[in-house]
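First comes the structure, then the notes that go with it.
All protein chains of the complex are present and in place, except for one that has been dropped.
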Amino acid sequence: MSRLPDDLKYARSHEWAKPEEGGNVRVGITDYAQEQLGDVVYVELPEAGRRVKAGEACAVVESVKAASDIYSPVSGEIVEANGSLSDAPESINQDAYAAWLFRVKADDLSELNALLDAESYKASAEEAD
Amino acid sequence: MAEDVGADRMLIFDRSRRGRAAHAQFPPETGESPTVPDGLLRKTPPALPEVSELDAVRHYTRLSQQNYAIDTQFYPLGSCTMKYNPKACHDLASLPGFLNVHPLGLGRAGQGTLACLYELQEILGEITGMAGVSLACAAGAQGEFAGVAMIRAYHRSRDDSARTEMLVPDAAHGTNPASASMGGFRVREVATDSDGNVDLAALDEAVGPQTAGIMLTNPSTLGVFDRHIQAIADIVHRAGGLLYYDGANLNAIAGKVRPGDMGFDVIHLNLHKTFSTPHGGGGPGAGPVGVNDKLLPFLPLPVAVKEDSCYRMLTETERPHSIGHLITFAGNVGVLLRAYVYVRMLGYEGLKRVAEFSTLNANYLLKKLIEAGFEPAFPQRRAAHEFIVTLKRLAKEHRVTALDFAKRLLDYGVHAPTVYFPLLIPECFLIEPTETESKETLDAFAGAMAAILKEAETEPDRLKSAPHSLPVRRLDEVRAARHPDLAYPSE
Partner (left out) sequence: MPFIPHTEDDIRDMLAALGAASIEALFDEIPAELRCGALDLPPALKEMEIARLMHARAGRNRPLLCFAGAGAYEHHIPAAVWAVASRGEFYSAYTPYQAEASQGTLQVLYEYQSMMASLTGMDVSNASLYDGATSLAEAVLMAVRTNRKSRSRRILMPKTVHPYYRRVVETIVGSQALELTELPYDIDTGRIDPASLDIHSGTDVAALVIPQVNFFGVLEAVDELTDWACANGALAIALVNPVALALLKPPGEWGKSGADIACGDGQPLGIPLSGGGPYFGFLCCRKAHLHQLPGRLVGRTVDADGRPGFTLTLQAREQHIRRGRATSNICTNQGLMVTAATIYMALLGPEGLRRVALQSHRNTLRLMDGLTAIDGVERVFPGPFFHEAVFRTPRPAREIMDGLAERGILGGYELTREYPELGEAILVCVTETRTQEDIESYARKVASLVIHPGNGS
């Protein structure tokens, strides 16, 4: 199966989450997700300052054949969106884990515990196949 | 040859020369001085072409020659009903007496047009088993929106504000959930069983006091008739919801089964499918809606009525509960007139034959394709007017996708069938031959499919790089989306 770094948390809806210093969480989509989507052509990102809830759709990744809603894995406030994606949406296809989408200042980091580890995510994705 | 190809890719703007125009088309001018203040005037002219009349005629005529069309090619497009568009429909709808009526003059001076519209309402009502019909929806999607809005209005009128959910089978066309959302409903998907029918157990679980209704088509998007339709109607009605019929597949049952008799409360029709009005490269269509007595007060306006031997449109005061107007005037009247001519030429016998021969053609073609080695999605079922074959095995064994196959079909002079819809069946073709195609056309198509199947096994690259014989090779859609060039001059 596609690449699955061990040090990240994963959502069933194919986002990865990486906690950072200062209580922020960096979010992107998995290698599996970008493979399913195909060539990414456009990304719609949330504005800094927007408040989101865990499980709320707050971004869209568009390929030629599909548009995928991206759900924030945690509740909090968007601190930054990855501006480089507007010129180079294809970077998500090239390296899904380097091409992060947005960073959230989490209200409650324990929400991350509800996410999956690499093994469980792999199992859930294969099951859906 | 190469030069021709280059010339054919020229835009009309590339042919422009300063000062050229079709001068014969300019109006004669009189001398009043215009009184538009300078500050509101345009300072630079718009970048429209400057060409002679012959240039324009040549340019657009040659462009037309780069299209596939029903007039020139077979179009087995599932869910689209690409049947012959009779020339009489176009000619008669284009008589000057019809073309020159101003929409605001319909009442005073458009009795001929109104007579046709009124009769079309009656005829469509009879065909679908509905008590009332409105022609005032510009396309199927508008008809769907109207249907959803009427369901909403109905529940509101009974002070039933809990009904916030619309059920949609997971096999439904994308417009259904989109229309439901636009109508303010939450969409809930219901599973389809392995037989291609709505899963009754799943439906039973899904209904409740929150159910506003269900949006269905029968035969379904999977090309099979849902035999449990009466049970479905019972379940939804008992829960207090209404049934909406998506008329996209009416071609399969026209004259044999009426949606009203199946239990549907509201329907929309696609005149550009079942009733043979032209697709025109993407429109205009028309999506009239029909309702039973429950929803009559909510029909979108305008609706034509007959009083003695005079026709007029109902007013808002007469229909205070109408959901309103979805379009500025009376609808796509030119399209409606074409459908009227068509349906008058068919009569009941002709309509019945539409269902009979579209079904015969579909079942025959399915048989031929199975014999050629294709895998049907529902081998245990009869085809309705369309059917699905899946190319999943091909995709796995030879890395050839349904899209590759479709592109290769273009080289055989056939427009590809519907690809990738419904989403439920992987790597599929949804094939609808329609009743206006002959046995020879179907045999030739089956032959082409068999030939390509062989190629897929021995020379898959021929498919993957198809088409080879059209004005362009396969187009880079990723580039088109990443670097949108949507207007001349390109940046």
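Chains here go by letter, A and B, matching the order in which they are written, and residues are numbered from 1 within each.
Here is the rule we use: a residue touches a chain if its C-beta (ideal position, glycine included) is under 8 Å from a C-beta of that chain, and two chains touch if they have at least 3 such contacts.
Predicted, not measured: the structure shown is a model, and the values here were computed from it.
Chemist: Can you pull out the displayed chains that the omitted chain is in contact with?
Modeler: Taking every chain of the complex into account, the missing one touches A, B.
Chemist: Can you tell me which of B:Ala88, B:Ala162 or B:Ala451 touches the chain that was removed from the display?
Modeler: Final answer for the missing-chain contact: B:Ala88.
Chemist: Tell me where the left-out chain touches subunit A, residue by residue.
Modeler: So the residues of subunit A touching the unseen chain are 41-42, 44, 47, 57, 62-67, 69.
The definition used in the following text is that only the chains that are shown with their structure count from here on.
Chemist: With chain centres taken as the means of their Cα atoms, state the distance from subunit A to subunit B in Å.
Modeler: Whole-Å distance between the two chain centres: 37.
Chemist: Touching subunit A in the complex: which residues of subunit B?
Modeler: 420, 477-478, 481-482
Chemist: Across the complex, what residues on subunit A touch subunit B?
Modeler: Its residues touching subunit B are 39, 41-42, 62, 64-65, 89-90.
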